[in-house]
Structure formats: C-alpha cells, structure tokens
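Please read the structure below before turning to the comments.
Of the protein chains in this complex, one is absent; all others appear in place.
For chain A:
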Amino acid sequence: MTRNVDAIVVGGGIHGCSTALHLCLAGLKPVLIEKDYAGRHASGVNAGGVRQLARHIPEIPLSIRSMGIWEKIKGLLDDDCSFESYGQVLVAENEEELAVCRARVAELNALGFTHEELIDATELRRLVPAVAETCPGGVVSRRDGAANPAQTTTAFRRKAEQLGATVREGVAASNIRYSDGLWHVDVGTETFAAPVLVNAAGAWAGKIAAALGEPVPVETVAPMLMITSRVPHFIDPVVILRGRKLSFKQFKNGTVLIGGGHLATPYQDRNETVLDWRSLATSARTVFELFPVMRSATIVRAWAGIEAKMKDDIPVFGPSSRHKGLYHQFGFSLHGFQLGPGAGAVMAELIVNGGTQTRVSELGIDRFHPSTL
C-alpha cells in the first residue's frame, strides 16, 4: 500500500534529520528513511567540530547561518548536544604559514566576512597555552566550538519524530521513481509517495543521484579519528593546523580527540572500515611534537566514519537540475557536521518557499556539467 506524505528524506545523518525537522517546523509531514540507524555513519562518529573557521568561501554563508542555530540548539531540540563554544584556532607553525593566514583573513574581510581573526603569538599562547613555543600565530574563529555528534544527530532525529516526522530505520530506501507527479520510494514492504524527495544519503547519495541521471564526481572516504584516555584539563578551543593534517579537541571529561583527515579504507557495502595505523601514527607524531603534555596519554580507541567527498570538496546542495521535486543535500566532504542545522533550515526554505535568503547558489548540482566529469 502506498502512503502519501509531504516529503521523503533519504538518509538519517545530521543533514537528513535536520531537514526532516525543519520541514516539520514548516508544517509538513515528511518521512525519514535510514538504512541503518540515525547517526550510524559519519554524522554520528565525526570529530564534532562546530567550525566556521577555514571553510571554502562558497559554503561560508551556510556555515554562518548554521552557527546561529547552533547557538540556540537547546531551544530547538530540547537537548544541549554537548555544544560548547570555546572557539577554534588554526595554528601556523612558521612565518610562511602565518603569511597564508594573513592573506586568507584579508580575503574574507574584503568579502565582508569577519568571523576569522588573525592572531599573533601572544594571543595564540593565551588561547592555547600548551602549544609549542615556536608557533608564530594563527587564526581564530571565536564563536566556533564542538558538540557531541551522535548525541546531536540523535537529538535531531528524536525532535523530528516528536514533531510529526515518520521515521523508518533499518531498511534501505529502494526503487526510487517518479510517476503521476509524485516521487515513490519503497521501504521494505511499504511504499511512500510525496511531491518532494531529498537525497541526503551521505556516502550512498552519489549512487542515488547517478541513478536519477545526475552523476557527480564523488568518492567514498572514511576519515579516521582516535581518542585518548582522560588527561588533566589543558586546552579549551579546538585546534587545527595550517600545514599538517591535525585537529585536536579536549572534552570536558578530559579525553582528547585527535583527527585531521587521514583516511581509512572504506568497505561501504559492509558498513566497515579498515584503519591505517601508519597514518594514525603520523597524527600521533604531530601531537607528540606540538603538545608535549600529551606524550604519556594512552590511545583507547580509533575509528572511521563513511562519508561522501566531492572532487571540489564542496557539497551538493539545492534542487536537482533535471527533476521537479528532487533536492540534493550530500557530499559535505569531511566538513558537513557544523552545516547540518543550517542546511536543514535552508533546505526546508527551498522546498517550502522555493527560495532562501542564504546564499547557496554556488553549491548546486548544476556546477557539474557532464563534460567536466
């Protein structure tokens, strides 16, 4: 039997859950379909960085929009998502890197963006006392911070369901088709039909887009993270490096998360990843050099989440260039978590109002002309 709803959202990551929630807030009744469970992949196991810092310029408006929602997340979700805002700091390890930082901040200022601020060695030391003395400065985005990704994605899912979204977990969306003016999707023995279909299927979204005639240059990646045992509190902001792959965050309970984008091998069909310990060792060496205080900490767990990475590292966001009622929201390329709340809000505006005040025009799927693939 076919059940008619207002929108079908495929994918229970933070993006799908946020879009479902915002559609509910706009008075629609969506169905959210997740083949595993909400937050099973990248959305639930990423570093939790809530970061406007160091973003690609085309996605900065979306990031800023999202930041406003993060700052009121408890009011939206009845869950604080363990969000905290001690800023994010990009560390320049030498004068050349600092020069790049200076140019970047100047470029942003010229475009009217002021969230990134150049800092000298003194301010860097004040923000990150444990950092090696040789670092000459960097960039700070003071409103940035971090949240618990699994808690956040779960909270979005829960609130969406409370506000009337139908949630189907554990069964994949299949047989996606358009007929009689409606999108139809099978979920096990059920079929849902709606005028709107949102493709927010993360690492699985590229296949859906391709099957609907909109192939894009996307690959499946699995960035690795590792976490340490509890160590005495020594750092508040999230730290990322300019020149090397490292991100670094200490949680309230003392554990330290080490990431930075080294990749595991994904086995997407099995929901599995195989870690590359030699690359993780590179991260460990970087931490060892920059934060002597961490040398005796123990690594208690490492993992990787499966997600989609675009060739140009910018998400695919907005209406389909081929089909009425189809919207894409995927390919966030290792930096989609912070964008989730805002992207859901903007997506709901695109669906309900046909437009948005937030500038997202450079993120559209139409940027990939078949000849560029």
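Here is the rule we use: a contact is a pair of C-beta atoms (placed from the backbone, for glycine too) under 8 Å apart; a residue touches a chain by one contact, two chains touch by 3 or more; residues count from 1.
Following the convention adopted for this analysis, contacts and distances are computed from a predicted model.
Taken from the listed names "FAD-dependent oxidoreductase", "Amidohydrolase", "Metal ABC transporter permease" or "hydrogenase (acceptor)", the protein name that UniProt assigns to the chain not shown is "FAD-dependent oxidoreductase". When the omitted chain is restored, the residue from A:276, A:312, A:349 or A:362 that touches it is A:276. The chain not shown here touches chain A at positions 37, 39-40, 44, 148, 150-151, 153-154, 157-158, 169, 228-229, 253, 270, 272, 274-282, 284-285, 287-288, 294-303.
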